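Here it is, the structure, as structure tokens.
Here we show just some of the chains, and they stay where they sit in the whole.
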Amino acid sequence: MGVVDGTWSVYLSGEIHSGWRERVAEGVRSAGLPVELLAPVTDHGASDEVGVNILGAEEKSFWKDRKGAGVNAIRTQTLLRRADVVVVRFGEEYRQWNAAFEAGYAAALGKPLVTLHDTELTHALKEVDRAAMATASEPEQVVEILRYAIAGPG
Amino acid sequence: MGVVDGTWSVYLSGEIHSGWRERVAEGVRSAGLPVELLAPVTDHGASDEVGVNILGAEEKSFWKDRKGAGVNAIRTQTLLRRADVVVVRFGEEYRQWNAAFEAGYAAALGKPLVTLHDTELTHALKEVDRAAMATASEPEQVVEILRYAIAGPG
């Protein structure tokens, strides 16, 4: 019973402008964990344009954004519901309201939540951190948490 | 993380008198997507007769229809619950209340919904479209949406 059988699905939500997902992926691979990593589309341009690219142009940016947000939500809501654990990363740049929205959505679904951010953001994220099982500042800590949760202590 | 592992189940609800499901299926196949396409029975005659064929004749059409609708619902409700994404197609002909009923059912279950119809039907379908993540007019757009949601940008 040291290692739990079966794959764990872990959804990596939030910041798309740094390499944190790759660091989690590398750590998971090194540790040989049975983890399926899920993520939103992280190509910013593609994500912004997908609505109008597929469904037709819009003059108003509000509706262009609506179309794009809808197509992206098909992916993200499906992955959120499929996930065993949800990790949400907040960075220094951009407002990242979508990350906080997905954290709230995951919390209401009862998904175990891990937040990942620098300590400078602690006060601003206090309500989100409260809803989390753990708050890490480095991606490698997330890997350690997953390793422990899935495979137990070394 | 470019491609999400695992199969997506997509339920194709609605119109049964055109080849739109085949166009979605062909597109999914061409794109090599890990998609399981689910559908109601699309043989109109068989669908109408299945209740009385299996469970015995009825004089009143109301009860004949009831028997048929029950047997068909065993299939459709199971597939709706199993689906990750629900696509609902509305055509010009027939009233297609069943399609709208299944859209409402899927929306209440929190399933991501995609509607597919000509722009002439926009006003009549405004409440259903509002509940959808995306509204397409061609089956190939549905394939593009699935491709993006599942495999990410090219």
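Lettered A and B in written order, each chain numbered from 1.
By definition in this document, a contact is a pair of C-beta atoms (placed from the backbone, for glycine too) under 8 Å apart; a residue touches a chain by one contact, two chains touch by 3 or more.
The structure displayed is predicted, hence computed values, not measured ones.
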(request) All chains share one sequence here; work out the copy total for the full complex from the 2 shown. (result) 8
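We adopt the following convention: only the chains that are shown with their structure count from here on.
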(request) Nearest 5 degrees is plenty: how much rotation brings the CA atoms of chain A onto those of chain B? (result) 90
(message) How many angstrom lie between the centres of chain A and chain B, each centre taken as the mean Cα position?
(response) 30
(request) Spell out the residues on chain B that touch chain A in their complex, using ranges where they run on. (result) 1, 4-6, 8, 84-85, 110, 112, 114, 132-136, 141, 144-145, 148-150, 152-153
(message) Could you list, by residue number, the parts of chain A that touch chain B in their complex?
(response) 12, 21, 25, 36-39, 41-43, 46-47, 50-51, 54-55, 67, 70-71, 73-75, 77-79, 81-82
